[in-house]
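A single protein chain has been omitted; all remaining protein chains appear in their positions.
A, B and C label the chains in the order they appear, each numbered from 1.
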Amino acid sequence: MAIVLEPPPSTTAPDADKHAGTPAGTPFLRRPHSSEGFWSWVTTVDHKRLGIMYTATGFAFFLLGGIEALLIRLQLARPNGHILSANQYNQVFTMHGTTMVFLVIMPVSVGFANYLVPLQIGARDVAFPRLNAFSYWLFLFGGIFLYSSFLFGGAPNGGWFGYAPNTSIPGYLPGRGSDFWVFGLLLLGIASTAGAVNIVVTTLNMRAPGMTLLKMPIFSWMSLIAQFLTVFAMPVITVALFLVMFDRNFGANFFNPAAGGDPVLWQNLFWLFGHPEVYILILPAMGMVSEVLPVFARKPLFGYPVMVFSGIAIGFMGWGVWIHHMFAVGLGPVAVSAFSVSTMFIAVPTGVKIFNWIGTLWGGSLRLTTPMLFAIGFIVMFTIGGLSGVTHSLSPSDRQQTDTYYVVAHFHYVLFGGSMFGIFGAIYYWFPKAFGRMLNEKLGKIHFWLTFIGFNLTFGPMHILGLQGMPRRIYTYDKSLHLGFWNMVSTVGAFIIMVSLLVCIYNIFVVTPRSPRVSADPWDARTLEWSIPSPPPEYNFAEIPTVHSLDDYWHRKYTEDDEGRLVRLPNYEAVRASSDTNVAAPGQHIHMPSPSYFPIVCSFGLVVAAYGMIMGHTNGANYLVSVVGILITIGGLYAWGLEPSAEPPEEHDGEHGGENAPPQPAHLGASGGTMALDAPSTAALPPGETHEGGTES
Amino acid sequence: MATTTTPEVLDESPGENPAEHGMSPVTNTGVSNEKLAMWSFLGSECLLFGALISTYFLYRGRSLTGPTPKNIYDIPYTSISSFVLLMSSLTMVLALAAIQRGDHRRLRLWLTATALLGTVFIGGQVYEFTSFIHEGLTMRTNLFGSSFFVLTGFHGVHVTLGIMMLLSLVLMSARGRLPQSKVQVVEIIGLYWHFVDVVWIVIFTVVYLIPSPVAHSTRPLQIR
Amino acid sequence: MRNSGKLRWTLKGPLALGLVLLLGGCVKNASQDTLKAHGSIARLQNSLFIPVFWIAVGVFVLVGGLVGVCIVKFRARSEDEAPRQIHGHTKAEIAWTIMPAILLASIAIPTVKFVFDLNKFPKNAITVNVVGHRWWWQMDYTKPDDVNQTDFTTATEMHIPVKQQVIVTLTSVDVIHNFWVPELAGKLYAIPGRHNKLVIEADTPGTYYGQCAEYCGTSHSNMRLRVIADTPDQYAAWVTAQEAPAAQPVVSTSPDTTTTTPGVTAAPTEASLAATGANVFKSAGCAGCHAISGISDGVVGPNLTHFKSRSVFAGAIFQNDDNNLRLWLANPPAQKPGSVMPNLHLTSDQINQLIAYLDTLR
Partner (left out) sequence: MSDTTDAASETPTAAGATTLTGSDTPAPVPADPGERHLVEEAVEHRRPTPEGGEHGAHPTDAQYMKIALVLAAITAVEVAIYYVKSDLGLGFAPILITMAAVKFFLVGAFFMHLRFDNRVLRRFFVTGIVLAIIIYVIVFLLLGVFTSTHGAHS
C-alpha cells in the first residue's frame, strides 16, 4: 500500500486490512504492508531501497571476489605456489571473474541507476517497481546459486568466458561447476534484462516536465546507454548459454567438434555479448565521474552534448569490435584488419571523454574531496587502461600480448581503475544523499590513497609480467621464467587494496553512523536529487519539479555574470534550505506503489527451476523440481498480474476528495495536479507486465 | 489524439511537454510504459531469435551424419501449420479491433480463435517432433538435429506462453475484468503474439524452404 | 600551494615509480620475454608494439600532466571562488576528436599491413603439424616433399633449423589450446576441427620456451613446450635420428627373474632391465596410449619412439631424468593435476625397468 504521506499513520493500517480482503488483493496472500523491518525490505518495491540493496549486495560480492583475488595472488606470489590445487585455483579465478563482472560492477551500476535515475529525472519511482524488485531478487538468488556450487561438488572452473568445448562437453572439466555457471548466468541474464528494460523505460518516459533528453543529467544518460546495451547484448549470451546447456544436459552437438560443431561459434556469441558488456560496466562509471567532477570543480561539465554523443558513439561502436578478443583465433587477415581498425577508433570517443573531463577541471576551483580524488584517479587510471587497450588493437602484436597478464593489467585498469574508482567516488558522493550522513573524509582519503597505491602496485607490474611472457589463468609458473619478483609485488599490492577496503568498511559501518546528519545539499551540487531531503522521502519529490535547464538545481542557486563567472543568486541560502523541507505537506498524499510478495516468489521459482536442472543432469526424475519451480514462477506471475501495482486510493480520496481529482481508479498522481508526471511511476501493472516477465522466464 | 503527439526522442523541445500546456500528462515519449517495455523486450528478442536462427543457418549442411533436412521435412504439412499461425495474427488483430470498438463478445471470440490456432500450431509441432524422432532425428543425432530442435523448440515455448496469456485474457474478459479501458493489455499481448508470428515467418523460410547445401561430408575431420 | 605541490607528487610519484620499474623490469632475464625477439616474426610484431607503446606513454604523460597541472593550478583556495563557467568549446572538441583520429589512422596503416604480412607463408617450408592435447603438444613433422604425409612424430619439444621459416599448422584433439613461443612468434589458437597456420623462425641457435596460452582445463599451466633452434647440420642430424625406428631392446634371457624375486637377485644388467621394461611397457597398459614405432601405436599420449632425445617431458614441466621419471611413473596425476595418464600402480621394479627401457629410446 505504502501511501507515504503526512496524514496520521494510524489510518493506514486499518485501511490496509480492509483492503486485503477485497478482490483487489490477491486470493492467497495478503498484501504486505509494513514499511519497516525485515519484511518491508523483502517486499519493498521502492527504487531507493532496491538501489541500496543492489549496491550493498554487490559490495558483499565484491568482498567475496576480493577474497578470491587474494587467493589468486597468494598462489602466484612465488613460483610453484602451493596454496591452492590446480582445480581450486581454476575455480577461484573463474568465480573471481564471474563475480566481479556479473555480481559486482553490473549490479552496483544498476543499483546506482536504480537509486539515482528517478531522482535525477524527477520521477517518483521506476516504471515497473515490482519488476525492479524481481530483478533484484533474481540477481541475489542467482549470485547465491552460483556460490552454492562450492557446496555441491565445486565451483565453475571454465573461466568467466567459458570457452567451448571445454565447458560444453562434460568431463573436460572436473565437477559440476559449468552447470552452475550456465544456469547462474542465465538467471542473472534474466535479472539484468528485466532491470535494463525498466531503467530504459523509466528514463525515456518519466522525466519531469521540461527535462528533455539533452537536459538530463549525464549519469542518467550513461545509465540509459548502458541499459540499452544490456537489453540488446543479454539475449546473445542467453542463447550461447542455452546452447551449452543443451550440449551438456541433452547431448546436443553445437560445440562438439566430433559432430562438426564449431567452438568458434561460442567465442563469437560470447564476445558479441562480452564486448558491449565492457561498456555496460564502464559507461555508468563514466557517468558517475561526470557528475562528480563539475560539482567539485564548480564548473559545468565541459561539452555536455559531446559527452552524451560520445557515450552513444561508444555504445554503438561497442558492437563492432568483438573480434579483438579473438585476434589469435585465426580468422583471416581481412576480418582481423577490419576489427583492428574499428577497435582503434573506439578510442576516439573515449579520448574525447577524457579530454572533456580535463576541460571540466581546467579553470575550475577544485575541492579535493574523497569523491573528487576517486574521480581524478579514474581519469588517470582509465587513461592507462584505454591506452593499453590501443596497444591491444594492434592485432599483429596483440598476438603476443593477448592471453597474457598484459591483458589482465589492461582490463583491471579499465574495470578497477575505471569502473571501481568511479563507483567508490559515487559511493562517497551520494552516501550523504542516501543515508543523511557524510562518510568520514579523513578515512575516505586514506581509503583513496591506499586503493590508489595498492591498485597500481597490483596491476602495474602485470603489464611487465605479461610482456615477460606470463600467460593468464595459470595456477603456477616455473622459477625458470623469472617472474617471481613482480608477482610478489603484485601480491603485496593486492593486500594493500584489501586493507583499503577494510578502512572503507570501518568508515561506513563504525565511524559514519556516529557522525552528524547533513543537509539536503552538502556538496553544493547541481542535479535534482540534491533538491530533496537526505535521505529522500519515499515519494522522492513532494511536487514534481519543472525543469528549465541542464543542472536545474544549480541554476536555482547560481547564475553567471557577464564574464561568465559564477554568481550566487540572492536566494541561494533559501533554495538550499528549502531542499531540506521539500516534503509533502500535511494532508497531501501521494500514492506510491505498494509492496508485494510476488517479485521474490517469482524469482525464487526460477532459482528452484535452475537447481532442478542441475539435479536433473544426474537423474532425469529431478527435472520435476524444475517443473515445480516453473509452476511457482507462473503462479507468482499470475498473482502479480492480478494484484494492482498500488492499492486503490479511495479511502483517502474520501477524506481529501475536495482537493483531489474525483475518485477514479485511473488516477494516481493525486495531489493537486502538479505532479501529473509522477503517475507513470506508479503504473498499474496489468498482465502485460506479467507477460514481460513471463516470456523472460 | 492530439495529446499523444510524440516528441522526438532526441530533439523534443521543452515547450512540447504536455504538462506545461496543461494537457494530458502522458509520458515523455507519448507511449505508455508497458508498451515501450514490450517493444524494448521485442527488440531484445530479435537478438535472441537472431542468434538461434543464425546458429541453425551456420550449421546447415555441416552435419556429419544423416538424417538431413531434405529427407525429413514434410513441406506441405509445415506449410499448413505455418499458415495456421499466420492466420492467428489476423484473429489477434481482429480481437484488438473488437475491444477497441467495445465489442467484448467478438473480443473473446477472436482471442479464443487465436489461442485455438496457436494450439493447432503447437499440436502440429509436437506431431512433427514426434515423427522426426521416430525417423531417427533427435537433438543428439547431428548438428541439424541439435539446431533444429533448439530453434523450433524455443519458438514453440514462446507460442505456448502466448497461448497461456491469450487464454488468461479470455478468462479475464469473461469475468468482466477486461474493460475497454484495459484495451492496452490486449494490444501488448497482441504485439507479443505477432512477434512470435513474424519469427516463424523467418524460420519457415530459412529453416524449411531454403534447402541446405548438399553434402554433409565435405569437411574432413582431423581428429585423432 | 605548498600543499598542492605535495599532492601532485603523491599522485604522480607512484606512476613515475611504475614507469621506472617497467623499464627495469624489461632487463630481467625472463625466458618467455615477448620483448626479446629472437626471430623475424616476433621482431615484426615488436616493431609495431614498441613504437605504439611509447606513443601511448607519451599520450599518458600528456593526460597525466594536464590533470596534474589542474590539481596544482586550479585547486580551490577559498570557499567562495567563482570560476568562469565554461560550458564547452567547439574548436577544442573538434581538435581532440580529430587529432586522436589522425594518430590512430597513422598506426592503423602499418597494423593492416602487418596483418597481411603475417599471413604470408613461405613455399616449400618445413611444415610441422602441431596438435594440442590436454596437456601436451604433439608435433608431426611432415615429409619434405609431401606435407600431407607425416614423417615422424615427437612431443613437447620441437626442433627447427635456425634462420629458416617453419610453418606450424595447429589443431587440437580436445579443447582449444594456444601455441605460443614468445621469443619466436605471437600466439595462435589450436582449435579442434580447424587448422591454423603460423610461421616461426629463430635467428640464433638455442632453446626457446613456450606454453599453451589459452585456458584448457586443470593443468593448463603445465602445458609447456620447448623449441630448440639448431644449426642446419644439427637439425639434419636430429631429423635423421628421429626418422630412425625405435631402438630394439636386447632380448632378455630371463625376463621374469627380476619381477618374481625383486631385490633378491643380483642387479640385472641395464640391457636386461631395459628388455624387461619393454615387456612391462607392453603389458602394463602403456602401449594402449603411447606409440613406439614398431612396438605400439597408441595415440592418446605422446609418441615415445625417441623419448630420451628430449630434454623435458610431461608438458615440459620436468627435466627428462631418471628421478623425475620415477616420480612421474609412480603417480602421474599427483605430478600433473588432472593428468590424462592414470596412476597405473606400477611397482618400483616395474618403474625401474620402464626407465631403463625408456633410456634406450634415444
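Keep in mind that, in the parts below, contacts are C-beta pairs under 8 Å (C-beta built on N, C-alpha and C of every residue); 3 or more make two chains touch, one makes a residue touch a chain.
Predicted model, so just to flag it, every value in this text is computed and none were measured.
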Which of C:Gln85, C:Asn196 or C:Ser272 contacts the chain that the document leaves out: C:Asn196
Option from A:Ala259, A:Leu272 or A:Val408 whose C-beta touches the chain left out: A:Leu272
Per the touch definition above, residue among A:Leu204, A:Val390 or A:Ile532 touching the missing chain: A:Leu204
Residue of A:Gly153, A:Pro305, A:Gly332 or A:Gly564 in touch with the missing chain, whole complex considered: A:Gly332
Positions on subunit B contacted by the hidden chain, ascending: 1-6, 8-9, 18, 22-27, 29-36, 39-40, 42-47, 49-51, 53-54, 57-58, 60, 62, 75-76, 79, 82-83, 86-87, 89-90, 92-94, 97, 100-102, 104, 174-177, 179-184, 187, 190-191, 194-195, 197-198, 201-202, 204-206, 209-211, 213, 218-219
Residues of subunit A in contact with the chain not shown: 22-24, 204-205, 232, 262, 264-265, 268-269, 272, 319, 323, 330-333, 335, 591, 644-649, 661-662, 664-669, 673, 676-677, 679-680, 682-684, 686
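Keep this in mind: only the chains that are shown with their structure count from here on.
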Computed distance of Cα centres, subunit C from subunit A, in Å: 38
Chain centre separation (subunit B, subunit C; CA means) in Å: 49
Two or more partner chains touched - positions in subunit B: 219, 221, 223
Shared-contact residues (touching 2 or more other chains) in subunit C: 192-193
Subunit A to subunit B touching residues, read off their complex: 127-128, 193, 197-198, 200-202, 204-207, 209-210, 212-215, 231-236, 238-240, 242-243, 246-247, 250-254, 257-262, 265, 269, 546-548, 634, 638, 641, 666, 669, 676-677, 679-680, 683, 685-692, 694-696
For the subunit B and subunit A complex, residues of the former touching the latter: 7, 9-10, 12-14, 17, 19-20, 25, 27-29, 31-38, 40-41, 43-45, 47-48, 51-52, 55, 58-59, 62-65, 139-140, 142-143, 145-147, 149-150, 154, 158, 161, 164-165, 168-169, 172, 181-182, 184-185, 188-189, 192, 216, 219, 221, 223
Touch list for subunit C against partner subunit A, complex: 7, 10-11, 14-15, 18, 21-22, 25-26, 28-35, 42, 44-46, 48-49, 52-53, 56-57, 59-60, 63-64, 66-67, 70-71, 74-77, 81-89, 92-93, 96-97, 100-101, 104, 107-108, 111-112, 114-119, 134, 170, 174-176, 178, 180, 182, 185-189, 191-194, 196-197, 209, 211-222, 224, 317, 337-338
